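As you look at this complex, bear in mind that one protein chain is not there, while each of the others sits in place.
Every chain is named by a letter (A, B and C) in the order it is written, and numbering of its residues begins at 1.
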Amino acid sequence: MAAETSPKRVVQPEISEAEDGRMILNIGPQHPSTHGVLRVLAKVAGETIEEAECDIGYLHRGVEKLIETKRYYQGMTYTDRTDYTAAPANNLGYILAVEKLLGIENEIPDRAHYLRMIVMELARIYGHLIWIGTHALDMGAMSMFLYAFREREKISGLFEEGCGARLTTNFFRVGGVGRHDDPPGWLEHVQEFAETFTVEEFDTLLTDNELYKSRTKGVGIISTEDAISIGLTGPSLRGSGVEWDLRRHRPYARYNEIDYKIPVFTEGDVYARYMVRLNELYQSRSMIAQCVERARDLRGEPANANLADVVWPEIERVSGWQPDKRSGDMEAMINHFKLVIEGYKPPAGDAYFGVESPKGELGFYFVSDGSGIPYRCHIRSPSFVNLSSLKQLVEGGLMADLVACIGSIDIVLGEVDR
Amino acid sequence: MADYLNSYLFIGAILFTLGAFGVLVRRNIIVVLLSVELMLQGVNLSLGAFSTFYHDMGGYMLVLLSLAIAAAEAVVGLAILVALSRHVDEFYVDRLKSLRW
Amino acid sequence: MSDLACTWLGLMATIFGLGTVLLRSPVHSALSLVMVVFHVAGLFVLMGAGFLAALQVIVYAGAIIVLFLFTMMLLNLEQHDNEPHMHRYQKWLGFPLGGALLIEATWIALAQANPSETLLGKYSPERLSELGGTAFGIADAMFTSYLLPFEVAGVLLLAASVAALSLARKPDEDIMKAMPDMVSDAAGSMTQPSVQESKLNQSPTERGDNH
Partner (left out) sequence: MVDGWDIVILAIKGLVVLALLALAPMIFVLAERKILGRIQARVGPNRVGPRGYLQTFADAMKLGAKEDLIPPGGDKLIFWLAPLFMAVPAATSLSVLPIGPEVEIGRTIGLWVTDLNVGVLLILAMGSLAAYGPVMSGWSSNSKYAHFGALRSSAQVISYEISLGLAVLAVLMYAGSFSLVDIVNSQKQMWHIVPQILGFFIFAASAVAETNRPPFDLPEAETEIVAGYHVEYSGMRWAMFFLAEYANMFVASMLVTILYLGGWNGWTIPGLEGIMGVMWTLLKAFFFIFVYFWLRAVLPRLRYDQLMGFCWKILLPAGVLNLFLVAILRTIWS
């Protein structure tokens, strides 16, 4: 309906364009609260949105196609840039899918799994913090945003310490973690963060805030059936009363070995989704503490699989960084050279792996033709699927509810458009 | 001049006439309503002037009542406009021919 | 000084009154009516009725004309450019009739000399200042001799607000559904219960099936 607005230039203050005299409001792609370059065409009657259409693709970079032109280990850098609010989660999905394709998922040492889980849960907090900040900002509570970013900055620091990058982490490698061990003191810093991170602050600021409750309770309701039929995943689904969490129900890494609860709320409104994410912050905090403990117990054990044709040799062996040596181990150098030039070659076939990213089920699907470059890569991005519920969430609501709803399904346009 | 009643009455008369003229000649229904308000302005001015110069509160009271009536008139008139827009979407008085739709 | 002010205010009120009547765009008309209201309020101040001036601005400028503007924006009452904004024939009738009215009214106005002592009421400026101002005089009169009109005005306002509510209310959708023929016959351009509206009436699960 709305996409075909007339091409004629507007000369007079012209409000009504639709044939029935309703105003078509073009929300985005530069609107401040569409969380990126989402464009929503809304047919409004006064403040009420009668019809809404999403127009996406403003951030399309062809990530899937780019991955199909690169070797497996190179493709992972692109995944940092899909859901850029929680890059390690994408990295994890990518490498787990590649490991499944290679058939080496059982070779990964425990220590690598726990390090991955630490980073993954840090990423969850990282992602939920930016969500809680921007969502509260959309509702007009501007202080939350800065409190969230203050905490988020600490995690950025941890990422930087762990892998050298703050935002586009590229943290893991197929077969293990990026560096052959965590940097000295890093686990202690993570533990310190897990002890000092105060979710309670956000809890007290919003959970019982009457204004926030009145803005979010009963707004943007999505029923359990609808949530399932649309294909919602992650906190948005758990806000509609479905207990579905890939960490628990299709366990990967070592998620079945630590204690955590899956928060589920049945109301299906914006407030329920907020409560799910808030409780996940508590859960992730305790999960990090547990994982750090396990990882410290396993200190000294390898953090990478012992697979010479997949895992890059240690950097010291290749380049010989010791001052008295001019060059490194010859075998290691040849191995490294071949891995860089050719990459590893998974057997022909396909593999799908979904992980529970902060936004929902993030799946990577690979088809391999036996070469070092994926024949086909598809990303099942949770934001894209969750965004398809927007029409149902906002129609019949008010303008302000639209903002609350877009915030509540936690989309990142980098992931929607890919 | 400000000390004479008839100067105020003269201004009031001009405003009233302008309003009446507007009611007669304008086609747009909302301007007709505005012209009625203009007529009321003229009347208010005259009433206030009478009251001031005759040392009596009657005129002021009538101004207050005319304010109330103007508010009521505007409210009902605009409500009719809203209903009109919902039904026929036509705001030229010479094209509004049916009393009932 | 006050003569000058009176002339100036009267002149400006006339100019803006002309603007109200003659300007093509209804929004411009409404805004020049606001200016008329200000100048009439100024005239009230000049004759010593500051209370009335303030009320005038609060009620007319602050409520009534804002309501007009509000409605204009809500309904997009913009005048079409290619259409005349005055009646074709009535215009020529309007000029002589308006002129005649003006002459008549002016004649009456000029016939009003200042009142003689015998006609004066009891609220002389001295008594008003003794009471504490025009506001007190009005209160004195309102709650004694003019109590009934005051109450009636209250009832009138109530009736007007009820009338406005019932007039501007959205047409009852059940009635629209029950009598679709009558509705669609009445006017071609009329808004019918559109597809979107009926979709909104469905239960959420039904709507979910579209996906």
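Throughout what follows, a contact is a pair of C-beta atoms (placed from the backbone, for glycine too) under 8 Å apart; a residue touches a chain by one contact, two chains touch by 3 or more.
A quick note: this is a predicted structure, and the numbers were derived from the prediction, not measured.
Interchain touches from the omitted chain, evaluated on the whole complex, reach A, C. When the omitted chain is restored, the residue from C:15, C:31 or C:110 that touches it is C:31. For subunit C, the residues touching the absent chain in the complete assembly are 25, 27-28, 31, 34, 50-51, 53-55, 57-58, 61-63, 66-67, 69-70, 72-74, 132-133, 135. Seen from subunit A, the chain kept out of the figure touches residues 10-15, 23, 25-26, 31-33, 46-47, 136-143, 146-147, 150, 205-206, 209, 211-212, 214-215, 398-403.
Here is the rule we use: only the chains that are shown with their structure count from here on.
Taking the mean of the C-alpha atoms as each chain's centre, subunit A and subunit B sit 63 Å apart.
Between subunit B and subunit C, the centres computed from C-alpha atoms are 6 Å apart. The multi-chain contact residues of subunit A, meaning those touching 2 or more other chains, are 21.
Residues of subunit B in contact with two or more other chains: 89. For subunit C in complex with subunit B, the residues that touch the partner chain are 2-3, 5-7, 9-10, 13-14, 17-18, 20-21, 26, 29-30, 33, 36-37, 40, 43-44, 46-49, 52, 55-56, 59-60, 63-65, 67-68, 71-72, 74-75, 77, 79, 83-87, 90-91, 93-95, 97-98, 101-102, 105-106, 108-115, 119-125, 127, 134, 137-138, 140-142, 146, 149-150, 153, 156-157, 159-161, 163-165, 167-168, 170-171, 186-187, 189-191.
On the subunit B side of its complex with subunit C, the touching residues are 1-22, 24-28, 30-31, 33-35, 37-38, 41, 44-46, 48-49, 51-58, 60-61, 63-65, 67-76, 78-83, 85-89, 91-92, 94, 101.
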